Every structure is written in structure tokens, then in C-alpha cells.
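All protein chains but one are shown at their positions in the complex.
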Amino acid sequence: MSMNREGRPTHTGTGADINATRAALLPNEPLLFEIGDTHHSGVDLPEVEISSSRLGGFGRKSALDLAGLTEPEAMRHYVRLSRLNHSIDGGFYPLGSCTMKHNPRLNEKMARLPGFADIHPLQPVSTVQGALELMQELSHWLMTLTNTAAVALTPKAGAHGELLGMMAIKAAQEARGEGHRKVVLVPESAHGTNPATAAFLGYTVKAIPAREDGTVDVSAVKDALSPDVAAIMLTNPNTCGLFEPQVKEIAAAVHEAGAYFYCDGANFNAIMGVVRPGDLGIDAMHINLHKTFSTPHGGGGPGAGPVVLSEALAPFAPVPFVRKGEAGLELVEHTEGEALGRISAFHGQMGMYVRALTYMLSHGADGLAQAARDAVLNANYIKARLKGAFSLPFPDYPTMHEVLFDDAFLAGTGVTTLDFAKALIDEGFHPMTMYFPLVVHGAMLIEPTESESKQTLDQFCDVMLDLAEDAKGGNTARFTGAPLKAPRRRLDETRAARQPVLRWERKDPLPQAAE
Amino acid sequence: MRYLPHSEAERAEMLAVIGVDSIGALFSAVPDGALLKGPVDLPSHSPEFLVEARMRALAARNRAAGDGPFFVGAGAYRHHVPATVDHLIQRSEWLTAYTPYQPEISQGTLQMLFEFQTQVAKITGMEVANASLYDGSTGTAEAVLMARRLTRRNKIILSGGLHPHYRDVVKAYLKDDPDLVCLSASPEGQGDILDRIDEATAAIVVQTPDFYGHLRNVKTAADAAHAKGALLIVVVTEVVSLGLIEAPGALGADIVVAEGQSIGNALNFGGPYVGLMATKKEFIRQMPGRLCGETVDAKGERGFVLTLSTREQHIRREKATSNICTNSGLCALAFSIHMALLGEAGFTRLARLNHARACALADALEEVPGVELLNKTFFNEMTIRLTRPGAEVVEALARKGILAGVPVSRLVPDDPAVTNLVVLAATELTTHDDIAALAAGLKEVLA
Partner (left out) sequence: MTTRFTEDHEYIAVEGGTGTVGITNYAQEQLGDIVFVELPAVGKVLKKGDEAAVVESVKAASEIYAPVSGTVTEVNAALSGEPGLVNQDPSGAGWMFKIAVSDPGELDTLMDEAGYEAHIK
């Protein structure tokens, strides 16, 4: 045979090469202020002479000292930084209570249509009838999925929605002459935004304990109810991933006591299209469009938290809202005596409405119900594969879309939930939610969502079982000091809190003479 | 369905491992009657091309700002966003990442937030900034509450030049609070806010440029507030103005709240936007929102983490500084990238261009019979008084294809003093032809 003596070698090299390669893909990227300077800019703008300024002497005198980058430098900086992030598109992201489902790209394409992106909230209403129709259609989907009478679209996030819902409840109580009610009941397992919202509005928060099986006992609620109670804030399915079995009885008891039922809808993904919260007796529920309806998480926002409302609370929703008028759709921005108020400027998170409606239209009623079923299926599959090796704090109760483990299985190993989560990073997975909810010790809350394939779930479970075995077998090397393979090792959070450095400071002072 | 990976066979395999017959069995905790028998009364799933057709049809019923002469401002401004910005924010690792709770694998987001906080601090002239809030209006309400915590006083005075929506949000957050004083609209400029400050005042809130476009004297406001032990909160709705007018921090502001939408973010019919908040270092423990700080990792490498979290709801619960959880991450990223592309040279040039366009607009308006310009000072926004109600004039011009600004009566109804007022803005995108068309249109409508 003839031998090809030309061409490059094809063997894969030694381990030493791999580290060099990793450095190129996981760079140490300087701060933009360490790369750019005040003279460079990546935007071309014509220079202008201002012949007669109308600044009234208020012109800028102090230095800006703001670094700029040209376009190629900016592109490289932000692409290199992006490589340091885990993302849903990059891998499994089983964060309990966050619903890290796939973010469809059609959503992004539609949101960028000039007819949605390039319209101003204060253009004449006659020029934005399509926007108002979109808001009506989104409202219709949300009300139909929940069987409620009205929806307030404007809140900018889930917590903002909680604020709106609780404000509506407060207004409703006052309208009935029951404004003296100053207590709000909140289960111990609730997300921190619940008591924070109640306290914000001047309520005293009274905690309701959970039962052995992780759910709320209606008799505990009845014990806590009194003429002083304005509302209960309940998450359903709850933060342990469990459907509250006595939710209807709780709603009845709450209403009989003259209080309202606020539902935290963060876990709506488990039941959308399959159960309607309105049928359970809720008065208000916020829906996180960035969880259940696939609008992107964007590194921490923006969110959107519309609130569906019962007949009783519908009259107390703030402005603005869309209404059918004689000449087309109207935007109601003021009401008699401005009684309702507004919780943010303009009309809400239109960019997120476009994305959410695109998702809803894509899935349809059947697809949304199937998504909820698959979300519940996936969580139960993980539970079935892991429950032998992990410890379930509530073993006797059906799990919905997220499964909760505690750290009892790690007892005596010296490995904590934190160590376990960090070791998972070395296996290429984003950790599950840790230490939430607070009602169990060392919580690990896993929410796969419906977007994950069986292969991914099996890979994850295989790794989890392997880690559990090592932890119990005393192989702590995998856990101590993990993660070892991420762009950074464990970070010194104590130092960050004791000596806060919250901005870049120039090491050498600016030269005295301005250029 | 294109977003759901399982086949029926796979579902069956998984059910077998779980040990139940059907997915329905997994919903056993749902009470009888609550589990729906069939899909809700909404259309079923749809292929991408049909969804696209439906959405395009809705979009087509809206007139885009770029379709003709456009002068609408009043708290949201139409600026050019470089193509690079929108391209970068669509990268998977930015778009589909989450809050950086696991810092080791979120250094991209965290470093960006650190850069963002630095940029916000620099443009406002303050010592520290947070990692963004929902928007300028909710930021203003948060600043008011922060001032109360810091001073342990209750009285808040809102300037008559504050954006009416911002005032309404503060009123909603402080419902029926007798210690909230809202001065009436001041289209002519500075009102009597400085005379109202007393020893019970926690803070005064002054917007500059104000809702009517006037530039306010931050220095005298700061001095007057501090003389009585109160704080000055400065609100900026057009962040580009900070490229040309003096930073509030250099003039004595204690807290600065701004709407960052003008940089990096499209109009989007009012949201999502990005709230900026900056303050003095000594106040950080009372500042709401997320904060990103610098630290080192176990190998001594520089890294970034969310810090001072004990202010926040997930730890303090009912004692938190705010109930806020989400910030406006992707919008903050867009702001930061655009600001990095501008740099000082570009940012100041952009501001000068905006002011120059506004001067051209003012000159043209002053020539139109029936139009009275109220502003002696402005950055890129101004108020005119017409001989007819502003709402009618704006509607008439809209029918001619000109979006001429905002009739003040839309935000301040039932106040005869403002019925004939219109607020208009010019930006770097406003052309000579736009201004000519507006002037001609006004002349015709007012004749």
C-alpha cells in the first residue's frame, strides 16, 4: 500500500494540551475599563456645534471617566464574558421553583417586529390598536387557563405582582369597611417575597406550620383565622413541589372568615391547562411569564407577573387596563378620583407579552396541558430513580413538577448540600436549588421542566447516584473544594460582604489637566 | 409538539419506572372535580408559520415610531441602538442564563453587572449603584422608602415637575399616607418645593430635566434639603442628558434614580425597561435590589458575587429592604454594552447631538403662530402651549402621519392649566425634514 507521508498529525495529544485549550475557551477576561479608555468609541456620531445652548448654566463640569470600546473589541469582550456563563441552551438547569424551560427563538423574532418593539406607550391609542388587541388576547388566555374574571397585566415581575394582588386585597377590605384587618397568614415554606410583600404593605405576618407530609392543614389555617386576618398567601403547588390537598377547604374557610386568598402562582407550570386555580377558590394569583410561559431569564430579568383576579377583586385592579370602546380598544388610564392607582409607569412589560403569547399560540391548549403533564412526569421520574439513594422529607405524598430532597442521606459523611451542589458543577450540570424551602434541612429542590429529554434525565440521575455513592462511601475528594473545573473556584463571599467593592476604581488618578 | 422531547414510548418507559399506569395517576393529590377532563377552551397547537402570521397581523395594526416624524418622549425616548447590542443580547449564554446564584458558573453575568454598576455610578456622579431595578418609576418609590429608613423621618415632598406616572406610583406604594406631599404640576418650571422642607422631611424628590423639559437647580435643592437634615432624591428619565448636564452626585444628591431605557433598549410600548439607582457608600445597607461585588476565589483569582444579600427578601423575608427579587438583567446588559460602545467620547457626543436637535426643534416651533414655547432651559424635551387643547392637535397630526408628542392632559387630566400643553422630544434620530413637517402640520392644524 502507499503511505501518505504528507499532511498533519492526527493523534490527540497529551493531557497538557487540554489545559491550554481550556484556557482559550474559558478566558480570564479583563474589565472593560481595563481594556478601553475615554477616547475610544464603537459608535460613529456626527459632531455638532451648539450655537445657542439652552442648558441654563447646568452643563456638565465633572469628569465622566467612562471607558469605551470599538465594535470589534466590544464584540470580543461580551462574547468572551458570555462563555463564562451556564445557560439553558448550554445544559440542564434543574433549579427548583425557577422553571428553567426552553426559551423558543420564535418569541425573540416576534418581539423584534417593529410593530411591537418600535411603538411608544404614549402614542395616540388609535395608532396602537394591535398592541391593545395583543394585551386583550393574552388576557383571554390567562383568564381562560385560570377560570378567573379579570387580569391585571402590568406587574413587572412576580414579586411586583404579589404587591399588586395584596394591594387589591387591602383596597377590597377597606371598601367593605374591614380595613382594620392587619394580619396576613403565610406558610413557613413560602418564598421570601410573600412575607416581604405583606410586611411592605404594613401587615403583620403570622406563620402557618406545615404538616408531617409537607402540606398545610386546613385546621391549622382555621386556628389562625380571626376577624383580624385580611388574607392568606398560599403557594399551590407549594414550594416543596406538592399540591395542597385541602386547598378548596382552605379557600372556603378563608372566605367564611372574611379574608381573601392570594395564590403565589410560581409553580403554575405543574397544572396549566390541567387544573384551573379559579376552580379552587383563589381571589388573586400572579403568574410568572418568565417561568411558566418561557420568556427568557436573561441573567436575572426582566420578568413579568400579571395577576389574575376573582370577581370580588376585579374592581380593585390598578390602571391601566384595556377595554372595548365605541371606536375600538381603549386604554383606561384614569378612574374616578384616581382610586385605583398605578404600580408602574406606562402599561407593563409588552416585550414579555409578545413572547408569552407567541409561546401560548405555539403550544395551544393541548400543548400547554401536555407540557404540564410532562413536567410532572419528569420530576416523578427523577424521584423514582433517586429515592433509593437520596432522602425524601415527604415520602408519602405525591410530587408534582419538582422533587424535594433533604440532606439526611448525607448525615455523617461530612459532605453538605452545598458541597454536593458544587460537585455537580464539575459534572457539567447547573446545581439544583439549594437551601430552599427553609422548612427542611439542607434542601435540594429539583425541577426538570418538560423541556428535558429522557436521555438528559438519565444522564443527570446517573451522575447524582454516582455522587451520592461517593459521598456515602467517604470519597470526599470529589466534594472538598469543588468546583474544580469551572471558570472560578469557590468564591470568598465573606470577603465580598465584609469589604464590599461594588465598582471599579482607577488605580492611578486621572492626570490633572483635562485633555 | 416541537418543544416537547418525549415520544409516547418514552413516556410509557418512564411511567413504568415510576410504577404508575398513566400520567393522570401522578395528579392524584388534585381534588375530585378540579382535574379538567379535556383541554381548556382555547385553540390547539400551531406550527411556527401560522403563529408568525397571527403575530405579524397584530404588529401590522400598530404604527411604528420609525414610520414618520416622531416627537414622543415623556419618559421613554427613541434612540438608535447599535446592531451589536441586539446581536449580543441574543447569545444563548446571555439570553438563557439565570440569576447568578452559583457564581462559579455565572462570572459572565456577574462581571457584566459589576461593569454596569460602575457605569451607572460614573454617569450619575455617585459612589455606588445597584444591579438595576424594574424601571425608573418603581425605583423612585423604592428611593422614597429608603430615605425614610435612613432618616427615620416620614415626610416626603414630590416636586411638581416629577413625571405624573412616577408620582402615581409613589402614591400607590405609600397609599393614603398623610406624610406624602405631592405638589401640583409645574409646567412653567421651579415651584415652591424648597420652601416646604422642614425638620420632619425625610426627602424631597426633584426630576431633572423635569417632565416639562426644564432643567432644575439640583445644587440649591441639595443645600436646602441638607440644611434641614433631609435627603435629596434626584430622578432622571432621559439618561442621555447625563452626557451634557452636570451629574446629580456632583451637586449633592443623596440618591439618584434613573430610567435607563434610552441606552440599549427599544421603546417596546413601555416595557421591559431598566431602573438605575445610585447612592452614597454609607447608605448601601438600606439600598434595595441586587448588588454585585468583587472578591477572590480559592485560587486567589479575581471574581464577582452577589453580595450584601441579607438586605433582600430571600433572607430577611418580612424585614427585607424591599420585596424585590428579579432585577432587569438583560436590559441592564443591553444598557452596559451600548454604554461600552459609546464610551465617554460617544456618550457626550450623543448628548450634544440630542441637544442640538432639540434647539433646532425649539427654533422651528417658536416660528409657528399659535405656539408658545414654555422652556427657557431644556436638554432634548420641551413643552408648548397651543391655542387649542393639546389632545385634539396631537390626534389631528397623527391622522397626517405625524406623532407630535404627548398632550399633558393624557397624564394630568382635569387640570385646566395643562389642557393646551404638549410635551415634545427630539433625539439624534430627529431629522430636519421631520421638524419641518411638524412645523407645517402644526401651522395647518392651528389655523
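Labels for the chains are A and B, by order of writing; each one numbers its residues from 1.
The rule we apply is simple: a residue touches a chain if its C-beta (ideal position, glycine included) is under 8 Å from a C-beta of that chain, and two chains touch if they have at least 3 such contacts.
Treat the numbers as computed from the prediction; the structure is a model and nothing was measured.
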Problem - Sole contact to the chain not displayed, among B:S92, B:T151 or B:S309 - result: B:S309
Completion exercise
Residues of chain A touching the missing chain are 435, 493-494, 497-498
Exercise for the section: Please give every residue of chain B in contact with the chain that is not shown. Expected result: 285, 309-310, 315-316, 319
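The definition used in the following text is that only the chains that are shown with their structure count from here on.
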Exercise for the section: For chain A and chain B, let me know how many angstrom lie between their CA-based centres, rounded off. Expected result: 20
